[in-house]
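Only one protein chain is missing; all other protein chains are in place.
Labels run A, B and C following the written order; every chain starts at residue 1.
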Amino acid sequence: QDAEKKIIGVSIPSATHGFMGGLNWHAQDTIKRLGAAYPNLEFVLSTAGDPAKQVNDIEDMMATRNIDALVVLPFESEPLTAPVKAVKDAGKFVTVVDRGLSQEGIEDLYVAGDNTAFGRVAGEYFRDTLPAGAKVVVLRGIPTTLDNERVDAFRAALEGSEVQILDMQHGNWNRDDAFAVMQDYLAKYPQIDAVWAADDDMAIGVLEAISAANRQDEMWVIGGAGMKEIVKRIMDGDKQLPVNVTYPPALISSAIEMTALNFVSNAPMTGRFIISSQLITPENAEQFYYPDSPF
Amino acid sequence: MTVLALDNVSKSFGPIEVLHGVDLALEPGEVHALIGENGAGKSTIMKILGGFLDPTSGQILLDGEPVHFASGPEAEAQGIVVIHQEFNLASDLTVAANVFLGREIGGWRLDHAAMRDATAALLKRLDTRIDPDARIRDLSVPDRQMVEIAKALSRKARVLIMDEPSAVLTHREVGALYAQIDRLRAEGVAILYCSHRLDEVAYLADRITVLRDGRVVRQALRGELTEDGMATAMVGRELQDFYPPKGQPGDQPALEVRGLTVPSRVRDVSFTLRRGEVLGIAGLVGSGRTELAEGLVGLRPSTGNIRVEGREVAIRSLRDAFAAGLAYLTEDRKEAGLLLDKGLRENLTLATLERFGGWRLDTRAEDAALERATREFDIRAPRRDMPAGKLSGGNQQKLLLAKVMLPDPGIILIDEPTRGIDVGTKRQIYAFIRKLAAEGRSLIVISSEMTEVIGLADRVLVMREGRLAGELAGADMTEDSIVRLAMGVTGEAA
Amino acid sequence: MKIDLHTLGPLVALVALVILGAALNSAFLAPANITNVLARSAFIGLIAVGMTFVITAGGLDLSVGSMAAFLAGIAIIAMNAALPTTGLNWGTILIGMGVAILGGVLAGYLNGALVTKARIEPFIVTLGTMSIFRSLVTWLADGGTLSLDYGLRTLYRPVYYGGIGWITWPIITFAIVAILGEWTMRHSRFGRHVEAIGSNDRVARYSAIDVNRMRLLTYVLLGVLVGLAVVLYVPRLGSASGSTGVLWELEAIAAVIIGGTALKGGRGRVWGTVVGVLILSLIDNILNLADLVSPYLNGAIQGVIIVLAVVLQREKRTAEER
Partner (left out) sequence: MKIDLHTLGPLVALVALVILGAALNSAFLAPANITNVLARSAFIGLIAVGMTFVITAGGLDLSVGSMAAFLAGIAIIAMNAALPTTGLNWGTILIGMGVAILGGVLAGYLNGALVTKARIEPFIVTLGTMSIFRSLVTWLADGGTLSLDYGLRTLYRPVYYGGIGWITWPIITFAIVAILGEWTMRHSRFGRHVEAIGSNDRVARYSAIDVNRMRLLTYVLLGVLVGLAVVLYVPRLGSASGSTGVLWELEAIAAVIIGGTALKGGRGRVWGTVVGVLILSLIDNILNLADLVSPYLNGAIQGVIIVLAVVLQREKRTAEER
């Protein structure tokens, strides 16, 4: 039994929208589980509402909690690069989750989803499913780099096809905003064949707006990230929600777990783990369904 | 040799002309008194001279030359200093900061010591003990007025315009003010002085201009007009006896106060007010008269035993006092009396709204009440829908009186009833107070005007440093004996 | 009747926006779009009417957005919890509505009591409760979303989407509350007292008005209206989360001030507030309907229009004064 106590700091953005909520839940759940399993591991969790606060949190972990490892999901890549590098330079084990730092080679372990694939998989589905001349509208997230990556990949996938993107507005990964934007799309465009809502929270708002306008039969909606309600409806074969694209919030669990293993097992845990986005279809939906998660 | 003059000046607010072709000339080394009824246009003239208002027609002559002042400060740069009827002090700032506001002493760093010393010297000259470092909001109304005067004295004035500077002052402070006026006159300053205290006009003025309804109706030199003559010229008719005859108070006690204490301001005051009686309360500034009244009506936390009509009542808020039939008219009409930005109607009925309609306020009834009040209290407003703050000072006071009388109280506490009120109206108010007493109501009149207390009250209580210093009645009520009690001087010759 | 320039200014801005909208897109004046915009305005609208009273009495409430999220959260939890006992019927929904409104009363009372009894600056009190409510709802939702049971949601849905013809319930509620609010401000004792307190609270106290009680009441009224907004909000998406109602407080305060109510109190105009709310919703709607610019710049256009709407109103006022 290794008596030495190891402290692992976990710094993630706070739960300001559905996906982050799921991620927060998975992080806390994993910490609770691992804390019980490995008594010599201690975890410090902090959540931040903006990049500057996240840098503060990391500084505090270094200065007052004396962490041995840091698991960080950067709020934004650029501003977190230097502070995380400082942690690495202090000889700590660093795991970066989901959003890569703007400088290569800082982290020991990288666990991420694939934003480009997230947009591409959705885009390919649109391209392959929709007939020529079909019209789609897009709801974007909060203006950020990762939203840009997703949207660019989506657009690239549709390039050359006969599918036309009518409009792209920001729904800010928020149900209410998405509802309002979709209502206005519906007022503005007499023909819409499909909607890419890019996030399941937004998809919920979009679906409400469509059914309020009684146009359920005209269009289908694709969200993203595999929210349990949406996955359930895919499982049930809902025509309005033919498929979904994964971007599992559970990737934080893998990251924390691998970091923990680095201390409790002999196998060195380093490298890059990209969890690519997959298409959830009615056939495979069951394996993506986590009824206990809040997301 | 005229310094400043108005030449055929008229002034309109909207469609209403309030000054009609006024001529006025101020000479150096002379005190020029401007008198007239409430709303006659005195303050308007002063504001025009001071650059705070533009005349609608006519011109202002400075040293014989026509001038135009774009603002008050511009006129002040020419040596024309105004003490306004309403306070012009920033209440978050200290006394010294206010006195030197806009003309601070010092280079990069303000010279606090110099300003404090200069302020202390000015205040000393005015014979007051105000702390130059006190904040204005912590000062009493008279003290604020003394600061205003100190502020005006600190400017190098060629022309000093004073709009009712003495209205809120007591005896002692008025003396200090006169001394300063005499000094300035000797230094060749031209002074325009407005007051409703005719004795003071007779004492101070070298020249008197009487204004009625925006017109000059009389100009006179010192000694040409008696006080009666002034009153007659202002009102336009003969005025008879100033104070109405006193009545016969009943024997039943209307209000019994035992051991009333307002923490740190009033201690252990007991008295009885009989039905139909007018009880005066006199005292120096800061003697705690206002606090006594406010403690009595629940506006300040107080302890003690109060009986109304023999029944013991617990008064913890003004609402309780209303329910017990007490009403209180504050001395601080700008800060505690009227909503200056609201209309006359809203102000009149504010304290008694439950009498005007049920769920929906009955504006008709309110208008009718305003109609009655304007008649009864002779409130002169150019327009019904104007904000109360645009009324002339005296008319604001009348509106406040009307507001307090609206609930028809049985016991009425009036703090400084005639502050800023013209002689004619004063008489009306005195008669009114007497009439109320004759109807069986009981009144407490707090006043800093000794003659008013003596002329009006059946009995007078004198306060000193938060305690009752004595009680005087009948022929014992003389200025001399009141002052003795108020100052704590005993024996015959002090 | 005298024309009130304070209310007229924003009205001009509103009309200008309507004309702009109609010119940009013919769908703008279609009944469906009008229904959408009005119904969406209802939440902020109800809250802003309450806020008008709070601000008129010299107060402020930054917590309303978080409060709405919190109330929506507890209402959903209550309905889900009651469902097994009370069954899938309107009774359960009434329980949820009751929880939202009662919760609003308590939350408003909390704010009001801290302001009047503990004598803390309203800005600080409601900044504090804003954090508290927001954090409580996130905690209740475990960082995620609280969702109403699917059956209940289906039953409850018509409260947002149904109505009399195209005039849906939110529109009706908003209209009634606006009329009652205007009436209360103009014609009731309460409104008169609220204006008096905001104008000069010392004068109000010397006029035997229970200043603290009235102030407290304005916060409670606002709380009730937030609760009512929640009653209409929950059936729309059937969920609440930490991101519900973010920045509603700023929108509500902005609507109140655009409408001509003075931030320092003393002068309340409920009609103006209604116009302000409509201006703000219309800006969003028009930006979505027209392909004006990069969506990144929507915020800038919004900002410019808000300032312009108020310029229209102020220009008049300066002329009136000297």
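Operating definition for what follows: a residue touches a chain if its C-beta (ideal position, glycine included) is under 8 Å from a C-beta of that chain, and two chains touch if they have at least 3 such contacts.
Note that the coordinates shown come from a computational prediction; the quantities given were computed from them, not determined experimentally.
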*Residue among B:6, B:22, B:35 or B:89 that touches the chain left out of view*: B:89
*Which residue among C:148, C:234, C:258 or C:289 touches the omitted chain?*
C:258
*asked:* In the whole complex, not just what's shown, which of C:30, C:88 or C:304 touches the removed chain?
replied: C:304
_If I consider the whole complex, including the chain that's not displayed, which of B:1, B:16 or B:110 touches that chain?_
B:110
_Those residues of subunit B which, in the complete complex, touch the missing chain_ = 52, 71-73, 76-77, 88-93, 97, 101-104, 106, 108-110, 112, 133, 263, 301
_Residue ranges of subunit C at the interface with the undisplayed chain_ = 62, 114, 118-121, 123-125, 127-132, 134-136, 138-139, 142-143, 242, 250, 253-254, 257-258, 262-264, 294, 296-304, 306-307, 310-311, 314, 317-318
*Just the residue numbers, please: which parts of subunit A touch the chain that's not shown?*
14-15, 24, 28, 44-47, 49-53, 55-57, 59-66, 75-82, 102-103, 142-145, 147-148
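FYI, only the chains that are shown with their structure count from here on.
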*At what distance in angstrom does the C-alpha mean of subunit C lie from that of subunit B?*
45
*Approximately how many whole Å separate the CA-defined centres of subunit A and subunit B?*
72
_Interface hub residues of subunit B, defined as touching at least two other chains_ = none
